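Excluded from the complex is one protein chain; the other protein chains are retained at their positions.
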Amino acid sequence: MHLSHIEAQLDYEVAAPAHMLLNIEAARSGMQSVVGEELVVEPPTPLRLFCDEGSGNRFVRFDAKPGPLKIAYKASVRRAHVVVPNDLAEMPVTEVPDEVLHYMMPTRYCESDLMSRCAQQLFGDLPPGIGRVQAIVDWIHDSITYEPGSSDSTTTAREVFVERAGVCRDLAHLGITFCRALNIPARLVVGYVWFDEPPQDFHAVFEAWLGGRWVLFDPTRMAPVDRLVRVGTGRDAKDVAFCTIFGDVRMTGKKLVVRELQDESLQPSMPPSPTGEVMGIEKPVPL
Amino acid sequence: MHLSHIEAQLDYEVAAPAHMLLNIEAARSGMQSVVGEELVVEPPTPLRLFCDEGSGNRFVRFDAKPGPLKIAYKASVRRAHVVVPNDLAEMPVTEVPDEVLHYMMPTRYCESDLMSRCAQQLFGDLPPGIGRVQAIVDWIHDSITYEPGSSDSTTTAREVFVERAGVCRDLAHLGITFCRALNIPARLVVGYVWFDEPPQDFHAVFEAWLGGRWVLFDPTRMAPVDRLVRVGTGRDAKDVAFCTIFGDVRMTGKKLVVRELQDESLQPSMPPSPTGEVMGIEKPVPL
Amino acid sequence: MHLSHIEAQLDYEVAAPAHMLLNIEAARSGMQSVVGEELVVEPPTPLRLFCDEGSGNRFVRFDAKPGPLKIAYKASVRRAHVVVPNDLAEMPVTEVPDEVLHYMMPTRYCESDLMSRCAQQLFGDLPPGIGRVQAIVDWIHDSITYEPGSSDSTTTAREVFVERAGVCRDLAHLGITFCRALNIPARLVVGYVWFDEPPQDFHAVFEAWLGGRWVLFDPTRMAPVDRLVRVGTGRDAKDVAFCTIFGDVRMTGKKLVVRELQDESLQPSMPPSPTGEVMGIEKPVPL
Partner (left out) sequence: MHLSHIEAQLDYEVAAPAHMLLNIEAARSGMQSVVGEELVVEPPTPLRLFCDEGSGNRFVRFDAKPGPLKIAYKASVRRAHVVVPNDLAEMPVTEVPDEVLHYMMPTRYCESDLMSRCAQQLFGDLPPGIGRVQAIVDWIHDSITYEPGSSDSTTTAREVFVERAGVCRDLAHLGITFCRALNIPARLVVGYVWFDEPPQDFHAVFEAWLGGRWVLFDPTRMAPVDRLVRVGTGRDAKDVAFCTIFGDVRMTGKKLVVRELQDESLQPSMPPSPTGEVMGIEKPVPL
């Protein structure tokens, strides 16, 4: 069991009346419970919340008036610690559940339809299973330079593959793309991660469907994946942007704090993770 | 009320064991009822059906063994005739329902994030509303050459915009892209249409969210949109391909028949469509 | 006759031994003579100069050692004033001289092969001639936002056309692309321009082949084209980058001064330019 404390402060300058869609609240699922939270928008405005059933994503919508806008979110989040077996199998397409099928399709950022030969060449000869996805993650870590500023909000996995640089979102998109190109369902996960080195920021990783469950992977290796406090899960970053803006609004500041308050997973009664890297948080474990 | 008869025959050569996902059955919704249908796959194989709640899409999944494969679908479909007012308004983003929001995001084929300035320049000065979407449709019809062979399964709206040629799917994708770039939710619709000139084929059009309802548009102007027998509705063609193949399978033949058996909309008791072109089929009208 | 004074100071930090190719010296041609100049590279290094016969481009090559590097160029340049008739005709392809033909082909930044339908739609119905090229320039000025930071060194004309923003180089590339797509030879010209508003910077414009001569156009309208002190002329910016670096070298500073010392074109004996905007500097006029 993990207990994390999160603080996010986002500042904007609103030039004209706008509509905003936030995706910064910790998701609620069988694996993650929010034990306390507070969202303050200044100046005050009616907040409308809605939740995406399948993913647990929680969205907040509101209208923003011209002037400065401050968004402050605080939460304490309890997460189950999950041991991921290191022998999870890829699932034949015929066994992939109906509702998971669409995570096999190409999306705005993940042109898996263009990269099937590529994926076959690089990973097609490896034995199927979690080890193959780990090989994809290793390849991305070794081949793509993590370089802030090297990409922008329009950069796709294909461009990252050619230009060999990107940020966490780009590396995750490339992982998703390779998986889908190999008929492994995959999706983007965004959230808060406690990095050893500042500054704290939103983080993006990905999940692959293995052995009938979603398993988390982080090609950046910037932090163990079991530190992730999940916010959103989607086909790619367009589904789970932390803030989608309709209107003329400019970000003027961003500050995040993530603290691990308690980590009971290190107690002797819990078996250690077999790989130390691959963690899932989806299977129902009593909190 | 319309009554249509559909026949589709698809032939494949399966080179190795494969999994296939069909989206060729007429959708069931408040606006469209299937009064009789038959799906035959030869050689026989267990068929698994599932339905997408929101859209009414019906998918059929099955495993295919090596050798020739024949798929034959027949249906009689009754569709409501809907009069679309010609004064439908665009909806401010703040009023767009939660579940419609994701039809405002860019997708694999519809890079609306890259084309917002473009859309603003071409259509930003027009009065908002159904007339503006009709202007988009007119622009596409006048500017993009309908040219089979000019595009392929990887062609995106941005490419169609630059190269000015495409097929029905491409024109619909461009319409969706312009709409989304203007903050008008839009989505792809595929189905069967009775064309005046053979050959019959699957057709792709698009819907925009206007006045709180989905309204159909066809930039190809190949047939009135109220002839559409709806099969699938999705974010773009990746969601509603008529056949998604996992494996080494080649199409060897395709033959479609669409007939209008009865068209009561022409009877004097029904008011004529005000535009003669723009038809919606989503609002619940008793069949 | 114009007399301009130029000063350019470029500072670099060289991380490892590198080779550099400068294209910052004023070109020498029948229309432009350098009456005095000085190029200083600090620390001193052997400079190798070569000249491109056709274009008058003058390149300087040298090896750079690790450490700070300073390049300072000063020149006084006399330029002929040329009156461009406003009735210049487009030339049928069959009459285009052999050596001009390659300015009709697509290049790295100018994908004219992809944009022929586009160019035809936008400008195909206009009467051929200098007025049509002026219409292209007007369209670019009105449609593409001049926005520093909106593009980078890999941005092509096609991207500028879709995304509707760029800097001077991008606008010139788009002008070239439209011209070539209409079978009008066109090429990039870079140089120094005296802007009314600081800061001074390198500038990029383009030339189209009309009436048997090269005619200058500037879609940015940031300064009259007859203020241009020409440095380089090429197929696109890859031919005439002001500095091409082979190695690990980072720019740390750039400062330019351009002054018009004397402008005899304003004297009463010279007829005013008919359009006030379109100036050519290629035809031999005695200095």
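Labels for the chains are A, B and C, by order of writing; each one numbers its residues from 1.
The working rule: a residue touches a chain if its C-beta (ideal position, glycine included) is under 8 Å from a C-beta of that chain, and two chains touch if they have at least 3 such contacts.
The model shown is predicted, which means the values in this text are computed figures rather than measured ones.
Peer 1: Just to confirm, in the complete assembly, which displayed chains does the hidden chain contact?
Peer 2: Touched by the chain not displayed, across the whole complex: A, C.
Peer 1: Out of C:21, C:72 or C:243, point to the residue that touches the absent chain in the complete complex.
Peer 2: The single option touching the absent chain is C:21.
Peer 1: I'm checking contacts with the chain that's been left out. Which of A:34, A:51 or A:118 qualifies?
Peer 2: The one listed residue touching the chain not shown is A:118.
Peer 1: For the full complex, which residue in A:59, A:161, A:178 or A:209 touches the chain that was left out?
Peer 2: The one listed residue touching the chain not shown is A:161.
Peer 1: What residues on chain C make contact with the chain left out of this view?
Peer 2: Touching the chain left out of view, chain C contributes residues 19, 21, 48, 50, 59, 61, 63, 92-94, 98, 101-102, 105-108, 110-111, 113-114, 153-154, 183, 238-239, 244, 246.
Peer 1: Even though one chain is hidden, which residues of chain A still touch it in the full complex?
Peer 2: Touching the missing chain: residues 114-115, 117-118, 121, 143, 145, 158, 161-165.
In this text, only the chains that are shown with their structure count from here on.
Peer 1: Counting one step per pair of touching chains, how few steps separate chain A from chain C?
Peer 2: Contact-graph shortest path, chain A to chain C, evaluates to 2.
Peer 1: Determine the centre-to-centre distance between chain A and chain B, using the mean Cα coordinates as centres, and give it in whole Å.
Peer 2: Comparing mean C-alpha positions, chain B is 32 Å from chain A.
Peer 1: Between chain B and chain C, tell me the centre distance in angstrom, where each centre is the average of that chain's C-alpha atoms.
Peer 2: 48
Peer 1: Provide the list of chain C residues touching at least two other chains, using ranges where the numbers run on.
Peer 2: Within chain C, no residue touches at least two other chains.
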